[in-house]
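Removed from the display is one protein chain of the complex; every other protein chain stays in position.
Chain lettering (A and B) follows the sequence in which the chains are written, and residue indices restart at 1 in each chain.
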Amino acid sequence: MTVQTSARESYRPPYQVTNSAETIMRFPFPFPEDIYMYSMNVEPHIRSGPVAAMRNTFDIDEHYVAECAEKARILQEDPKRCIVLPHMREAEWDFVELAMTTLSDQYPQHFSLRREGLDWHWVNRLLGYEQSFVFGDAGTLPLPPFEYMARQMQGDFTLHDQREDDLWMDGGMVTAQADWSLKFDLGMSFRQWHAPVPKAAEMGVFDRGLRFLLMLQHEKPVRRLNWTMTINPRLDTSPENFMVWGADRASVTPENVADKVHLRVELQTLYRLPRSNAILFSIRCYLMPVRDIMRVGKWRKRLHRVLRDLDPALSSYKGLDLYRQTVVDFLAPYDDGAPLSNGIQPDAEQPENVLAPAA
Amino acid sequence: MVERSGYPAVIASVDVLTPTLRKFVLVAQGGRFPAVSAGSHVVLGFGDEARRYKNAYSVVSATPDGRELSVIVRRAPQSRGGSVFLHDKAQDGTPITVLSSANLFPVVKKARRHLLLSAGVGITPFLAHARALETAGADYTLHHFCRPEEKPAFEALLASLPPARIFIHDRPPEDVGMKQRMAEENIATHLYFCGPEGFMNWVEQTAAQIGFAAAKVHSEHFFVPEGGQPFTVVLAGSGQTIEVAGDETLLEALENAGVDAPCMCRGGACGACALEVLDGVPEHRDHVLTEQEKTEGRTILTCVSRARTDTLTLNL
Partner (left out) sequence: MIVSSQLPFAPLVLDASGVRHLYVRDEAACPLPEGCGAATPEVWTVVSDATAMADTGEGEVLLRSATALLERLAGRLARERVGLRLYAAGGASFLARVAIVADAAGLGTGEVQFAPPRDVARRVVCVHCDTLNEGVAADTVRCLGCGTTLFVREHYSRGLGAYMGVGEPEILLQAMEAAARHG
């Protein structure tokens, strides 16, 4: 994956984010079938998968530098986007170890790590960081360990303590979230922070999911995809800033729908951390405009079918009500109703050009 | 990330603690062990040409650089032979593999104070916990109960911890005022205990009498799976038939036949290995299933449980 080494892109007005053909083809399109219903849909997070975005422990793509810059800006504006409770100190170091070892192993051109006992030396060539430190000694890093590392990664991260047969959200860095708040949900149990999700509770999906996660084993991470939609390529769709971005939902027209409306996909991966026995929840966000999704035949047809037949309660919960029909109307002429293969993998090697490029 | 084959190691030293307890220090070969949290067990793979074992033991210590970890093994003559092998045949240089680790007995990190009670070999998880709590600067007290002749061995094991936090008793808990000490604990205290069945029962009943809330009482019912009558297991999915010998567990038989069966604790404590029973009657030996589930007999924990019938058909 080619990574841009400077941040030319902007995730806030004036928006400026473009996806290369490679980025489009590696997108983790979230619908394996024409019908969507909430489920835990968990599978082992192994280093293979139907699209390239799923084939690394932590995915780095062409937007890395720009996303890290946006994250830094949000943290500057709102320090409560990163909170870690004191009893999660060991989990912070677990996170540093997992991130540094996997990134340097899987992207040696961008990151390197030298370990001599507890003396570690970390190099991040993309952001131009170089740091010697003593593993386990927070005083040898310029920031608290979790914050230091999470700032150097795309996506959001939460740390969960396991006790009383439940998982408690006792830390995290959350700057690219789909309408939930870390400062509000901090300290909540698995059931408590899922409380706003409709229907899933009555389906028992959370009980099964929790039972599964409580037994998650070290070195056997799991993953699932979740999705919603976002107007404009905006990473920070937080409740904190809802008064800033919420009105965008009323801005979709038949003319701008292809460029304004983005499918927002979270590649969620979960890891048992060995020192702390905590669980790391990584939420890697991908934003893909309808215009780019149109370039994969299977995806544009399937997106049409899923949105057309979506459960109204889910549509409402995800905040799609004001523009869902506009998207469906736009996509309908491009769906011939032909059967589509199961699974999320694209049906072509290269993206096609269906629409004229954006003006 | 490593593959299922685990982390190769050798035994670097064997300490005879008591006639039945030995401490084994393992050194990683060509790499590092994964970090382990206090209270974790590791599943060790070892043996000779005649017999391979996969047994779970509490980790009593691990070096922060991942080079070494230690376990204490009690010689259990009734078991399927793993502990006997380690006591009688393992020595410096014996190869051994760390297959996996998991923590089924963590402390509650948020708790303001921890009271640890152990007896006999039940000390093993607390050796790791006491050191971790000490390092974290946490408030804790450990009471250990043992036979008089074993006391010097446990004193030596615990010598590096502050004497004000460690109490070793060679009389039973009821004879040293343990109930009164427990009752004087602050309401924020969490209680942890591990040891032989009689000790576990005493602590559990005493804690209930003085009003410890169930959510603050934590125990590890660790036991070594025992053998029994041989039986036959049929896998409904593949039609495969596997013989389970009297001195091996159902899980071991599945693994030896190349079946990728789920598992974690290998001691009937976690439930990860549960499989659906389609035919036959299980003989339940675990601490996980409810009485109702045991009566229904539709689920079996393969790591410890066996069969009452000659044949058991599993949905696998």
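Just so we're on the same page, a contact is a pair of C-beta atoms (placed from the backbone, for glycine too) under 8 Å apart; a residue touches a chain by one contact, two chains touch by 3 or more.
Note that the structure is predicted; figures quoted are calculated from it, not measured.
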Just to confirm, in the complete assembly, which displayed chains does the hidden chain contact? A, B
Looking at the whole complex, which of B:P77, B:G93, B:G211 or B:G258 touches the chain that is not displayed? B:G211
I'm checking contacts with the chain that's been left out. Which of A:P14, A:P44, A:G139 or A:G204 qualifies? A:G204
From B:V84, B:L161, B:A183 or B:A245, the answer for touching the chain not displayed is B:A183
Identify the residues of subunit A touching the omitted chain, counting contacts across the whole complex. 80, 164, 181, 183-188, 191-197, 200-201, 204, 206-207, 239-243, 246-247, 249-250, 321-322
What does the interface between subunit B and the hidden chain look like in terms of residue numbers? 111-113, 182-189, 208, 210-216
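The rule is short, and it goes like this: only the chains that are shown with their structure count from here on.
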Interfacial residue positions of subunit B with respect to subunit A in the complex: 1-2, 34-37, 39-40, 64-65, 100-103, 106, 108-110, 136, 215, 264, 270-272
Mind pulling up the subunit A residues that touch subunit B in the complex? 47, 57, 85, 87-90, 94, 97, 102, 117-118, 135-136, 161-164, 170, 215, 217-219, 272, 274-277
